[in-house]
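The other protein chains are all here in position, but one chain of the complex has been omitted.
Read from first to last, the chains carry the letters A and B; within each, the first residue is number 1.
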Amino acid sequence: MNHPAELKYTKEHEWIKIEGNQAVIGITDYAQDSLGDVVYLELPEEGDSITRDEGFGVVESVKAVSDLYAPISGAVAEINDSLVESPEVINDDPYGEAWMLKVDVENASELDELLSAEEYEQYIEEESS
Amino acid sequence: MPYIPHTDEDLMQMLNRFGPEYLENLRNLIPEELRSTRALEIPRGLSEQDLVKHVSALASENATVEEYASFLGAGAYNHYVPSLVRHLAGRSEFYTSYTPYQPEISQGTLQALFEYQTLICQLTGMDVSNASLYDGASATAEAVLMACRLRKKATKVMVSGTVHPEYIETIKTYLSASEIEVEVLGYSTRKGGETFLTKIEEAEDGSIACLVAQCPNFLGVIENLNTMHELVRSKGGLGITVVTEPLSMALIKPPSELGADIAVGEAASFGSPLGYGGPYLGFMATRDEFVRQMPGRIAGETKDADGKRSFCLTLATREQHIRRDRATSNICTNQGLSALQAAIHMAALGRDALKHLAGLNFSKAYYLKNRLTSASGIYMAFTPHFFNEFTIRFSRGVDVDAILDALMEDKIIGGFNLKRINPELNCHLLINVTELNSREDIDRLADKIIELTEKK
Partner (left out) sequence: MLDDRLLFEKSVVGRTGIRPPVPDVPLVKPSDLLPATLIREDIEGFPELSEIDLSRHYTALSSLNFGIDTGMYPLGSCTMKYNPKVNEDIASLKGFTAIHPYMPDSLVQGALKVICELEELLKEITGMDAVSVHPSAGAQGELCGMLMLASYFKDRGEDKRKKIIIPDTAHGTNPASSALAGFSVVPVKTDKSGILSAEAIREVMDEETAALMLTNPNTLGLFETNIKEIADIVHEKGGLIYCDGANLNAIMGLAKLGDMGVDIVQLNLHKTFSTPHGGGGPGSGPIGVTAELEPYLPVPRVIKNENGTLSLTTDRPNSIGRLRAFYGQFLVLVKAYSYIRRLGGEGLTKVSETAILNANYLKEGLRGTFDIPFDRACMHECVVTDKLQLEESGVSTMDIAKRLIDYGFHPPTIYFPLVVSGAMMIEPTETESLQSIDELVRVMKLVSKEAKEDPQTVKSAPHRAPRKRIDETAAARNPVLRWREEA
């Protein structure tokens, strides 16, 4: 399983990449693998604000549903429209083309609470044992 | 024992399979203090022929709509069901199967449901249909819940008082646990028979999840649904059109053209016998954009590994077995066989005969209406825009129950006394006419009612 070291992670299996004042958000390789073939993605609209630990969207495979939880709070600056059209990309390229949102970070201190790749891998190991 | 194939030898062989300890465990599966100490007090089983005799005797205690000339509609319409329906839907490959979880061996059910969904879409004019719900009333309640999910900020739903009264009660039950208020709109009992809309006009934008209105309404009147639904949409709500007599859609503009966002109702007129009210067939169709909030099973088209056209249940993540407490509905088993019966019936009529049948119902109803209202003391109660059911009003003081009782003596069930649902409608009778009411019976009813009215 691939969990790049330069990203931050949550226990809800999202990854976060910091680009200046913005956070790019997607779901992890582990998450896409456990879901199976992704068939549907529901995202907020640009301009909506999302709140840390609250649901901001839904990702579905044929026989599973997973809520997407906001890793941080902030306003949605951009959404990946083409991903909504072709959500199967989440299975192929979870960290690249399958980014979901760009969010203007509201409170930078929230970023400190995210997991490192190492911590995340340790977490999923504990979870699955 | 009936239906249990084991011989004594079989039983011995099976029990010998278990060691003595296992047998002991089998005996102790249920803790002793919970085990029944006496046998069930249910009479000894009947032989098949005695069962038929016993139950036939119960059946014969009921008077049928063949023995009596019945003009009862009010949400359950007496139509001729072609023999084809019972013979084909009665094939046990259909009726002894479960919900089609294994599509490779359920293509019969799945394709039939896909075709049913298409027929419902064509009939209602909507984009997409589910594979059925229990009945018209619960389907309507499900449509209201769906509207509430689509309009999360709304605080109330509006239901026209001219919707079938049992549907209104069902909506109230289904919403009794939610914060959403159900407001039943009044209607004109004097002339129009149409819904009062002031409460919608006065409502705040965004406060109404939906308006539920029926076409034709419970009183038989075809209301101006377009205006009503436009009004509710201008307030941010959805228009739900309820249909209890689906045959009407062959003659009246479909819900899609009368402003509906969700078309819902009862399709028992196609393929289900009257059966004392069930099983019937709840249908629901909507616009493409709302499909993910639609409750119930949906069949979809796909391919198998060889590329052959195939069907399977799809968009299952909406449903209880996956989304559990956040599902669009708790429905699991629906009305698969009733949907199959409806599809066969609709297809057996086809494009042309369906229109003819609707025209025949319409003509017979107008024939009866003309016969009745040409007599003195019998009036058309509301706007004379109806399909196969209408309300007549007698002069004040006429006891409708007395008329119905007198008709019963002549083996006629004259209709539905509207006093049952609204004390203001105390000299009003709701009458339904279908292709199964012969001219002779219609004349008999008209003659008798006129005679009874003149006596007063």
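Definition applied: a residue touches a chain if its C-beta (ideal position, glycine included) is under 8 Å from a C-beta of that chain, and two chains touch if they have at least 3 such contacts.
Quantities reported herein were computed from a predicted structural model and do not represent experimental measurements.
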Check the options B:M228, B:V243, B:A263 or B:C312 and report the residue that touches the missing chain.
-> B:C312
Where the unshown chain meets chain A, residue by residue | 37, 39-40, 60-63, 87-88
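Just so it is clear, only the chains that are shown with their structure count from here on.
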Round to the nearest whole Å and give the separation of the Cα centres of chain A and chain B.
-> 44
Chain A residues touching chain B - in the complex, by the definition given at the top | 40, 60-65
Enumerate the contact residues on chain B facing chain A in the complex.
-> 292, 316-317, 322-323
